[in-house]
Structure formats: C-alpha cells, structure tokens
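Got a structure for you, questions after.
Every protein chain of the complex appears in place save one, which is left out.
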Amino acid sequence: MIVVMKAGSTDLDIENVRKRIEGHGLQVHLSQGAERTVIGVVGHIHSGLQPEMELMPGVAEVVRISKPFKLATREFKVGETIVELDGVTIGGEDPVMIAGPCAVETEEQVMATAEVVKAQGAKILRGGAFKPRTSPYSFRGLGVQGLKILAAAGQEYDMPVVTEVVTPEDVGMVASYADMLQIGTRNAQNFNLLDAVGKVDKPVLLKRGFSSSYEEWLLAAEYVLSGGNSQVILCERGIRTFEPYTRFTVDLAAVPVIKKLSHLPIIVDPSHSTGSWDLVTPISLAAIAAGAHGIIVDVHPDPATAKCDGAQALSFENFCTLSTQMRAVAEAISRATAATS
Amino acid sequence: MIVVMKAGSTDLDIENVRKRIEGHGLQVHLSQGAERTVIGVVGHIHSGLQPEMELMPGVAEVVRISKPFKLATREFKVGETIVELDGVTIGGEDPVMIAGPCAVETEEQVMATAEVVKAQGAKILRGGAFKPRTSPYSFRGLGVQGLKILAAAGQEYDMPVVTEVVTPEDVGMVASYADMLQIGTRNAQNFNLLDAVGKVDKPVLLKRGFSSSYEEWLLAAEYVLSGGNSQVILCERGIRTFEPYTRFTVDLAAVPVIKKLSHLPIIVDPSHSTGSWDLVTPISLAAIAAGAHGIIVDVHPDPATAKCDGAQALSFENFCTLSTQMRAVAEAISRATAATS
Amino acid sequence: MIVVMKAGSTDLDIENVRKRIEGHGLQVHLSQGAERTVIGVVGHIHSGLQPEMELMPGVAEVVRISKPFKLATREFKVGETIVELDGVTIGGEDPVMIAGPCAVETEEQVMATAEVVKAQGAKILRGGAFKPRTSPYSFRGLGVQGLKILAAAGQEYDMPVVTEVVTPEDVGMVASYADMLQIGTRNAQNFNLLDAVGKVDKPVLLKRGFSSSYEEWLLAAEYVLSGGNSQVILCERGIRTFEPYTRFTVDLAAVPVIKKLSHLPIIVDPSHSTGSWDLVTPISLAAIAAGAHGIIVDVHPDPATAKCDGAQALSFENFCTLSTQMRAVAEAISRATAATS
Partner (left out) sequence: MIVVMKAGSTDLDIENVRKRIEGHGLQVHLSQGAERTVIGVVGHIHSGLQPEMELMPGVAEVVRISKPFKLATREFKVGETIVELDGVTIGGEDPVMIAGPCAVETEEQVMATAEVVKAQGAKILRGGAFKPRTSPYSFRGLGVQGLKILAAAGQEYDMPVVTEVVTPEDVGMVASYADMLQIGTRNAQNFNLLDAVGKVDKPVLLKRGFSSSYEEWLLAAEYVLSGGNSQVILCERGIRTFEPYTRFTVDLAAVPVIKKLSHLPIIVDPSHSTGSWDLVTPISLAAIAAGAHGIIVDVHPDPATAKCDGAQALSFENFCTLSTQMRAVAEAISRATAATS
C-alpha cells in the first residue's frame, strides 16, 4: 500500500501517518519528493487500513498495490486448473460445448435436445429448473421436477448435467441431481450462496455478474475457493452498457485477461450475452478464437414457443451449423498456436 | 403490443402473424402504411408472446407498450403509500432521516451513535449485522449478536431499527429483532429473498441494484408487493458508471421519475452512493431538494477506525451540520412548493 | 510515479528499471517488501514514462500519483475563479440562472422568451444558432442569422448572451456576437476547437462530455486555460449510462467533487441531462442544494412546436415556478451554510 501525502502536508501530518502505520506492526518506507511525500507500507495489511489512512490529515490518496484475491491468482498456483466431470475435462486444450434448453419444460423437449446436441459433439447438457426472472409474473421453472427430467436425460444420453441453484438451502438437493452447479449472473454477489457451493463436492460454473468487474468476479470465485471447493469455472456472459441493441455487451477481452490473472478455466455464454439467436454463432466462434475453454449455448426444439428466452435459442439446425464451424475454428487456432510457439 | 413488419414482408407473413395472435385469443388491429405494416395486439398478453412474434418470418420488431409492473404503478393505486413504523411515517410531507453505523461493532459504538443521531432529529436507527462484502476476507458483521445490540439501542433511545437481511432462511429471525428489513443492492435481484420478505409483516427498505434500471427496480418491488407485503420503501443508492472518482454515481433524477411512476416512497443513501464522507452533506441536501422522502446515512463515533466503509461515515460533528442544513432545505422546499401550487 | 515489481522479479529486472529511470534524470526510491519491490520515481515525469516502464521485464504495474491537470487545480490557484460578463458574475455566492430557447428559431420567439426569463431573474440569455444534431436530417440551426437575433435580444433586454460554437474557424465570428462561448458535450474532446477558444477574450462555458470522466473534463478545461483563456465555467449535463428512462444520468456528485478539485465555477444543465421538462425543476433545485454556481435551462414559448428538443423545454409558466422555488432553496442553503460554519 502506498500513502500519497498532499502537496501542502506538514511534517506533523507525515509523522502521524508514520506512527499510525507502525502502530499496526507494519514497516514504513518514506520517499520525499520535491513536491510531495510518498509513504510505502510493507507487511500484512488489514482490509480496514486503507479507509483509516484516507481519513488522516494531510493524506491525498491511498493506492493499493496488491490484488485482493489470492487463491484465484496465478501467483498462488502454478499451471492450469482443469475441471473434470465424469471424464469430460474443461480447461485443457480442447474447447468444450455445453448445450441444452434455457429452461426445462417437458421430458420430450429435454430428451430431443439432448439427443441432437450429443450427436453434434456437446459434452455437457444444460437446463434450468430454478429460473431467476426479472418479473414475478414470468415462468420461474419446474423446480425439482425439472431437475429429475434433466438428470434422466443426462443418464439416457450419457452426459453430465449442469443446472442453476438460486438459494443456499437448495444447494444439497440440487447437487444430488446435478454434476455441476451454476451460479447465475444475478447471484454473482449472493455471498451466502457462494459460501454454500464452496462446501459441496461438485464443480461450480460461476457466471460473471453483469456489472461485476474482473476483480469482483475473481473475488466471487475466491468465496468458493476459500470455502474449500477448488473446482470453479468462470463464465463471461455479457455486461451491462449503454448499447440497447444487444441484451448485454459481451466482453471477449475478459478471456485473455482472466487467463493472464487466474489459473481457472473460462468459458463464454453467447446466448444470454447477446439475446439474439443470430448472433450466437459469430460470438461463439469469436470466443473460441479469443482462447475460451468452451461455450454454453441455449438450444430448443422450437424456439418460437420456448417458455423462456426463446429469441436467443438456437434451433437444432442452427446448432449443427455452429458445431461444424466451431470445430473448424478450434482446429485452426490449435494448429496456428502450435506453429508460432 | 405492436408488431412491426419488415419493409419487404409478404401478405402471407402478415396473415401468419395475424393467425398466430388470434390463436392466442387476442385481437388484431392492422395498420398498413406505404412502407410497412404495423399490427396492434389487444388483450391480455402472455410474457412469452414477444419472443414468439420476434421469431416469425417478416417481423422486424416487436414493441411492448404497457409496463411489466402493476402493483407498484400509479395506475394501480391512487394516492401515496405511507409506511409507518412505531409512529414514524415515511412517504408523507416531512423527509425522514435514518442514521447509524454501517456495521454494528460494539454496544458502546451503537449506543453512542444512537444518542447523537436521535438528538439531531433522526427518526430511525440503522446498523448492519449481516454485511455482504466483495471479498471473503473482509469483516462480515457480528450476526445475531449485532442484531441484539441494535435492538437494544433502538429500545434505549426509542427509535425503530432497520437492518439488512441477506438470505431467505434468516428472514424470520431478523424480523424478530428489526422494525424494518433492508434488502441490499447486491441482493436486488435475489428473487427468493424478495419472495421471503414479501411474506413478513414488516416494512421493506429496497435498495436499487447498482445496475438495475428503474423498471427492474420496480419489478423487484413487485416481487415483495405480489407476495402480500405492501410496505415497500425504495432507496436510490448510486449506479455503476465509468466514473472512478466516486464509488458509484448517485442518480437523483430517480427521485422525481419514481414519484411519477409509483406510489411507493423513495429515499436516498448519500453514503454508499458516493463513498466519501465529504460528499454526503451536499448530496443529502440535493436529494431533499429533488423531492426525496428521506435519507439514510452512515454515522460513526470514529470513522477512521470503522470496520466497514469508514471513508464514507460522518463523524458526530459532521452529522450535526448535515441535520441543521437539511432542515433548512426541507422547510424551504415545503414553503416554496406551497407558494407555487 | 510508483513502479510495482512482480512477485517473482529478479535483481537484474530491478536494476534495469532503476537504470532506465535514472537515465531520464529522475531519482529512485526503493522499497523492498517481503513479497514485492516497489520503486518510487521522483522528479518531473514525462508523459511517455508510464508505458515505457509498463513494458519492462519484471514490472507488474505502474501507478501514477499526481494529477495530469495543473492550471485547473486548487493546488495551482488559491481562491475561486469568478467569471464576469457585463456585470454578471458566475462562481460567487449567488447562483446564476441562464435561460432561453435551445435553438433560435425566430426573432419573436427569442424576444418573447428573453422578456419572460429576464423578468423572472435570469441573468444570461442562451440560444443555439449552430446545433450539433445526431442525424443529418434534423434542424441544424439558423447559423449567422440566429446569432444576430440572439445578440439583438440580449441588447434589447440588457442580458449577456451565450451560444455554442462548433468548429474552430467560426470562433472569431461567433465571438463577435456572443458574450460567452459554449462548447457542447459532443465537442468536449474536439481539441482543435478547445485550442481555438483558448485564444479568445471571451468566457467559455465548457460542457462535460457525456462520457468524460472528471479528469478528462478538467483536462479539456486545461486546453483552454493553457491557451491563455482563464475564464472557464464547467457545466455538468449528464452522462451516458444503462438507464433508458432519462436521456442521460445527471451526476450531481460532480458539483462537490469539482469544487474540491478545481477553482473553476460549475453549473448544471437540467434540461439536456434529463430530456424531460417535468424533471427540470427538481433537478435544478437539487443542483443548487448540491452547491452549483448556477443552472442553464431551456425555455420556449410553445414547447410542443419547438424545432429542437421541445420535450425538455419549460413553458413560461413552468419557468416561473422554477425561478420562485430556486430562489427559496438558494436562500435556505445560504443561511444554513452561514449558520453552521
């Protein structure tokens, strides 16, 4: 931490800051410039020290110089975290496709979708049983019945399944049906829920809050990691901006930045980020080209009648196009990277 | 709802859209312009109709023309909602001051603060026992012990108390200590929590999500209202923007806009929105001038040693200045409004 | 400037950074912590040094610790800048009302408006002759003819006039008609235009870019000040956010923050920031309560037929209400401040 003193701060101000810091058992390094004095603070710094310093007379600014997250950083762990679900790995060389309906509606719908996405190379089946909805008057999912349908489809087509959990008390129950637990964007700072999934023995798919900075997102992961669960996959799903044309603005720079900062795998959700089925394929390809470890997409037998977010779901036909193109881009990236490294 | 057809849509496209709408038991009004056809839809419209229409051939755009919230609107209720807690009213003529520490730390701290804020005219005591924190390594509050301290201070100084609840299973327990339940900005779309506070018999202070639009915020209120709890107070607490100097950007236009749209009271939090104690007084005065029904501010006996958000807390001395100035502005507004209406 | 080295940086990395800094004639202060080394840089720092350091091996981060603007800061100038136009002062105790039509349309329109706003206490007349419009198909103003009408109205009603200039080559010509030159939000980073108004002998009303940070806004002012023109008034006019209900989000925290950072006067535009006439009065009152040195509002004899932004213009009647209420708030603030200081 660096404490920058005001141009007109007095010797007494500086002395008081020095004493306060040393009183916390920390070391002080003074750097007196022509215009202003800068005080470096060395040692294990308590989170309350920054506001404390900011309020002292003569202090202009307090600058933090180390990141607030630890277990999620590359400095903490050498190499990559590779998450495994029933033989499917996320975080390695090959990008993974996770696909399925936004919401579980009927057994027929889920079975039909599972059959197609499996045949096209998807490795994990998605489907929502508990749906967070902006309006209380919208369809909120089938609940436990939905979990049963999803689990049955996973078994039938030999695919691990991922589904969202929305409240701490449901975590154990949802984990008994699902192979991976999803934390949605609106719960990205629901800290009790993050605590709860930090204590189960199932991987967690952690969506970025639609207004979370990278740092807040990694701190959300830190909740899960510090709870004891090291199997976290990050998912970029678009952030809120001023642009009204797309539902959110997908931030693909997140992919290389997160890979630089953290050892955790990162995937992209092109469906919820754009909100339009015809943007899903280009954004999926772009995500893979940017280095994402996979994508998670909405697929529906009949998007026009979907109970939830039909405008962004791919039809079976469109999903086939996506999977073919995605394989081609993934291979090109893999070959090109090999050739230039 | 209005369905706008593409410039090049065919008669068949239009016919299909018409049939689909009528198939849902709705009425169709066709308006054929020189350039394009517009189809009005009349009747009770199901939430899935919009995406369904958007996906039909020939459709350019679907425009919603009625608001998705109902119970929160002025069209639903004539007059103002006035919330009452032990004789204190929020939503009437006089703006209310809610004050106290961000986090409950010790009995001495809360008692000392309660004494001062009560003497200066605050009507309700605030204090956090369960603190949502961005980092898992920050102080997360005293929990039940904190609730007891807060309730005792409320009793001692004869002030109703408000405190945050962060997870559905705690709602009953927190309600047994508190006179009003606060939903924090990070839980503004925690729908299970909103459901839970919709079922208790205590007023709810609903903070705006820091990335919630007015519409999403009113829909969050709609969750509480539709659960059966009509005592909701809205609280503007700043939104996330690109400006890094303040912690959030306080949106004071929310005050007159919400008063136009809804019958619910609206107050402003100048502490969390700005993040700096020296901005709290000007923003409080501005909030009152804009028509807010009150403010909620952080006050601490010694901001420099606060365990949470000390940089934004007012000292006792600064709180006295605020309360004096706020009274003056409130009276001026009240007199001026009377004179011009 | 502070250079933070990576956790794993070598002695050689540190030595190289030290040499590079000293090679620029600057002094180095080393602070070696248990985890990482931090290097303070003292002396007059060239703007290219930060990226240069960021690219050196072993460097984790480079933190700037002094502000990039100079002439606009309180550190540069003691006291307040008070701008004077023909006996009207902006930046002193009394908040100033600037009012008039968004666009000059006819002589009758401007004369009628000037008469009313003058009678109601406005001190400066506004009116646009060159209008920046998002669409090339919108009304772009009367040009020189508009300037003549505005100047004539100013003379008739003895009010200084302010109008926008949109391109460097027009600066001299516009300055020959106007008492103050306005730089609009879309030209807030039109640096050639800022250079040009920096060389004239007329005050400049500098609107905040709708996506400018405080720092960028003050740097825009710095262009004018460093060009030799010290008469700059800043104008908050709303920033772009995700909220669609208002045209922009008015950022009233800008008022106390700018007053803390800079000696320049700051006013608020409640018309363009909100885009709705019925939000203009509450936001004007809030601006004054927050400490603004004035407001600039759109007024029109018949808002419904205005050629530009009619939805945000006040009718004469509504302007009278505003001016009455504003006086009351200004007096209350003035008395309350006196009582508590």
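Per-chain residue numbering starts at 1, and chain names A, B and C are given in the order in which the chains are listed.
Rule of thumb we're sticking to: contacts are C-beta pairs under 8 Å (C-beta built on N, C-alpha and C of every residue); 3 or more make two chains touch, one makes a residue touch a chain.
Note that the coordinates shown come from a computational prediction; the quantities given were computed from them, not determined experimentally.
Contact with the undisplayed chain is limited, among A:L85, A:V232, A:I288 or A:A306, to A:I288. Between the chain not shown and the residues C:N187, C:T246 or C:S284, the one that touches is C:N187.
Taking the whole complex into account, chain B touches the unshown chain at residues 2, 4, 7-8, 27, 29, 31-36, 38, 40, 42-43, 61, 63, 65-66, 75, 240-242, 244. Although one chain is not displayed, chain C still touches it through residues 47-48, 50-52, 54-56, 68-69, 132-140, 166-169, 186-187, 189-193, 210-211, 216, 219, 222-223, 226-227, 240, 277, 303-311. For chain A, the list of residues touching the undisplayed chain reads 211, 213-215, 239, 241-246, 249-253, 255-257, 260, 273-274, 278-279, 282-283, 285-291, 320-321, 324-325, 328-329, 331-333, 335-337, 339-340.
The rule is short, and it goes like this: only the chains that are shown with their structure count from here on.
Interface of chain B with chain C: the two copies contact each other largely through the same residue positions, with over half of all numbers used appearing on both sides.
Note: centroid distance chain A to chain C, computed from Cα atoms, is 38 Å.
One inter-chain figure worth recording: chain A and chain B are separated by 27 Å, centre to centre, where each centre is the mean of the chain's CA atoms. Averaging Cα coordinates per chain places chain B and chain C 30 Å apart.
Shared interface positions of chain B, i.e. residues touching 2 or more other chains, are given as 211.
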